[in-house]
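Note that one protein chain is taken out, while the other chains of the complex remain in position.
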Amino acid sequence: MNDLPTLDWPTAVVFAPLAGAILAFAWPRRAAGIGLASVLLTTAAVAALALRVLAEGAVVTRLGNWGAPLGIDLRADGLSTLLLAMTAGVGLFVSLGALDSYAPARADERTRRYFWPLWLLLLTGLNGAFLSTDVFNLYVMLEVIALAAVGLTVLGGGREAVRAGLEYMYASILGALLFLMGVGFVYLELGRLDFAGLIAAEPAPALTAALALMIAGLLLKTALFPLHFWLPGAHANATAPASALLSGLVVKVSLYIFLRLTQYMPLPDELLVTLMGTLGAGAILWGGIQALRAERLKLLVAWSTVVQIGLIFVAFARAGQVGLAESWKAAALLILAHAVAKAAMFLSAGRIKDEVGHDRIQDLDRSPIRPTLAQFTFALAAISLIGLPPSLGFAGKWVLMEGAMAAGYWHWVGITMIGTLLSVAYFSRVLAGFLRFDRLRTPVAEHQGWALADTAPLVLALAALSLGLVAAPILAFMEIGYPFGATP
Amino acid sequence: MTDPLLIFDVILGLAIVALAVAVLAMHDRFAMIVLFIVFGLLSALAWVRLSAPDVALAEAAIGTGLTGALLLTTLHHIRATPPAPVPVPAGAIIANLGLCGLIFGGLVVAFLSTPLQAPGLALPVAQNMEASGVAHPVTAVLLNFRAYDTLMEVVVLLAAIVAVWMVERGTAQAPSPVMGEIYRGFARLALPAIVIIGTYLLWVGAYAPGGAFQGGAVLAAVGLLLLLSRLYRPQPAHRPLARLGFVLGTAVFAGIALLVASGGRVPFEYPAAHAKTLILLIEGMVTISIAVTLAALFHGREPEYASVSENHK
Amino acid sequence: MVIQILALLLIVLGAFFFVAGTIGLLRFPDTLCRLHALTKADGLGLGLTCLGIALLAGSAGEVSRIVLIWFFVAVSSAVCGHLIARHVRRSARASTEGS
Partner (left out) sequence: MNSGLIFGLTGIAVFAIGLFGALVMVEPLRRVLALKLCSVGAGFLLVVGAWQAPPDMPDPVPHALVITGIVVMISATAVALALIRRLHSLERASDE
């Protein structure tokens, strides 16, 4: 344990999954073993990093020892470490579930072989993005994430999946290019690309243009209404572990970058914040209605992602521009809650689809097979997404509404309430299908035995439920290293 | 009287914009791609005018040449089905035209407000050139100052080939066109020349425009020639070697970046005495990976044993 | 001075042939005629331009590189011309056979 402090944990967090991806691709026969080992290593590195951040505050690595702005720095403060931990935790359990979902009996060999390198490349990109302090580096990371995510979307290989994947690809590239154009304007104005340069900058037209372009690109990538058009298809048609990663983790990166940029760059005025909140409200309403109308379980879950993204933006806007110094915490808490619960929900929805053989919501109650454990998990995840105590989703919504009330922005409270009611409505469509068996005359078969693929989402759902109890320490951890505030 | 070169610049700029419009407006898909290639070459010319020869080389070789080849081979694959005429409502066109016009106007205003010809990072780069191990500033930025970005760029390339192999499993290649004897003779003549040029570009990158990406792109052209002339046909048995080729650059780059981090050094901090050697080693391996990956991206699907495929007639 | 004027003349003449070839490309009726205009005129234009630039070159190394450029561009444009002509003839034959 002696050389533990000398090991550079931020680098390890990025390089461990990268090494795994290289090995898993070069040696496909052992892909699953290498993949799992690499995810475990990454998780261990994140844990070590978190301990250091807890003990010493923000950890900075100056790659190449040049130091920004000439070189590129990696920085792990409370917020980035929290998101790294979220990625590691969700990723670990999705990996465990994937071991079973892509087991030889259920998936063809190719799917199994390609899942691991793509997922590990995705993990590299995610971790890299959370640690990055350089806008161009963020662009490259976004592209790593985009290509790996598109690969995961079309892993199933069906026609609908490929069509949705292509649509996702277009949206992803366009989002990244808008971001790149913004990077160009940042460099034109400031002559540097690091966050420290952004924080020190004076407001200027070019920076406003840069911020607008970057935000537009990020909103497209994070699928905020009305730029959500690509999301339901892509997330509903992917295989279950891939959907869990896409919905739980991938959309969160753009949200995270959005939070960082809006704090670091001079915002033009209140209007932008209100616009974000309004779009979020639109997402809650429109996504809620679409989720009520969805005929398939996975599509409903995908639309619920659109709703939750909207909710996060409402949390961001809850107290106007003045409240931004606090409201990022509500947004971050909701990001965390949604990641854990949605991964659990997609995994369990996939299990239900696998066991029952279809995922038509209307026919769920007449299935001769009852995947009870998966249904239970789905219900637990729904509790967190609806926001009932003591779940993490409840904690997030509580912080949101508290801030909005304190600022007197009652309209955001109202929107949150409506969103909650809508989510109760659409989730109860599914839950009702789990419960009512009166239309069925044949004897009901129990689930097909316990499986690893049942356990992984169950653990995640229980985590989503119980993490709400430790919301206060999580909020305190987020603030380590002053992610946003006077001292950068 | 203005400088005649400025008049040339104006004409070039207008031609580039006109070509961009023409690419999107051209009805015939083949002509569209050809116009795009012309557009790319003129952009490269503009970048030479802006004293960015490295970028121009990369754009001409990768952004235009290889991208054009990729587009043409895709068109060859899907040419059987002409695009279904989907009418775009005029309202949508006008609305988007207005939106893009607004964005254009806004960006122009923002652009005009920036301090053009600001020093940027030129000074810090110049001050640290000594310690970088190479004499060409762009190579120093790519392989030393911002090496982390470049590593991730190679990772993007790796992700692309993994995704392409995954996406195209089980699809049969459209039969490639027969090119004939004269073309084969040309390929035999051109192959060694291209290898020399690619290696030269890689080598010269240490002190003049050129480097791993441009060299790799030129070497990828070797792969394209081999594939098109059928002097080489990808076999399933070659897959392990190909995979090794794809990951070689990333693995060596990442490995060196980590291995130098001992004795108080951080990752990517090459020891001064070996910086030149290490950078050349990384560049060489990255060049091989780029060349193999780009050629494989052109070929598309993973070579498979025949039993799997045949859903394309 | 004389060399510079000579070089300028050669380059201008080369550019003239390029322009002529391009006009041919735009104006001639079918692919083979266009190809004829393009390969002939551009081949000459290329040679003249290279010669002009070679006169301005500072060292033997530069001259040899220009010669190499001329050689490879000439060879590849000849091969391209051949491939296009071959394609035209084959597709013409295919369409007459088909009808």
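Each chain gets a letter, A, B and C, in the order it is written, and its residues are counted from 1.
What we mean here is this: a contact is a pair of C-beta atoms (placed from the backbone, for glycine too) under 8 Å apart; a residue touches a chain by one contact, two chains touch by 3 or more.
Predicted, not measured: the structure shown is a model, and the values here were computed from it.
Chemist: Would you list the chains present here that the left-out chain is in contact with?
Modeler: Over the full assembly, the chain not pictured touches A, B.
Chemist: Could you tell which one of B:Val23, B:Ile194 or B:Leu278 touches the chain left off the display?
Modeler: B:Val23
Chemist: Kindly state which of the options B:Val164, B:Met179 or B:Ala254 is in contact with the chain not pictured.
Modeler: B:Val164
Chemist: Which residue, A:Gly35, A:Gly78, A:Gly125 or A:Gly165, contacts the hidden chain when the whole complex is considered?
Modeler: Once the missing chain is taken into account, the touching residue is A:Gly165.
Chemist: Which of these touches the unseen chain: A:Ala16, A:Ala88, A:Val154 or A:Leu400?
Modeler: A:Val154
Chemist: Please identify, in ascending order, the residues of subunit A that touch the omitted chain?
Modeler: For subunit A, the residues touching the absent chain are 136, 139-140, 143, 146-147, 150-151, 154, 158-159, 162-163, 165-166, 169-170, 172-174, 176-178, 180-181, 183-185, 187-188, 191.
Chemist: Even though one chain is hidden, which residues of subunit B still touch it in the full complex?
Modeler: Those residues of subunit B that touch the unshown chain are 2, 5-6, 9-10, 13, 16-17, 20-21, 23-24, 29, 32-33, 36, 39-40, 43, 46-47, 49-52, 54-55, 58-59, 62-63, 66-67, 70-71, 74-75, 77-78, 80-81, 83, 86, 88, 92-93, 96-97, 99-101, 103-104, 107-108, 111, 116-122, 125, 137-138, 140-142, 145-146, 149-150, 153, 156-157, 159-161, 163-164, 167-168, 171-172, 211, 213, 290, 294, 297, 300, 311-313.
The rule we apply is simple: only the chains that are shown with their structure count from here on.
Chemist: Just say which it is for the chain contacts: an open line, a closed ring, a star, complete, or other.
Modeler: Graph shape, chains as nodes and touching pairs as edges: a line.
Chemist: Averaging over Cα atoms per chain, report the distance between subunit A and subunit C in Å.
Modeler: 56
Chemist: Using mean CA coordinates as chain centres, what's the gap between subunit A and subunit B in Å?
Modeler: 31
Chemist: If you look only at subunit B, which of its residues touch subunit C in the complex?
Modeler: 177, 179-180, 182-183, 186, 189-190, 193
Chemist: Can you list the residues on subunit B that touch subunit A in the complex?
Modeler: 106-107, 109-111, 113-116, 118-121, 124-125, 128, 144-149, 152-153, 155-156, 158-160, 162-163, 165-167, 169-170, 240, 243-244, 246-247, 250-251, 254, 257-258, 261, 265-270
Chemist: If we count contacts the way the header does, which residues on subunit C are in touch with subunit B in the complex?
Modeler: These residues of subunit C touch subunit B: 72, 75-76, 79, 82-83, 86-87.
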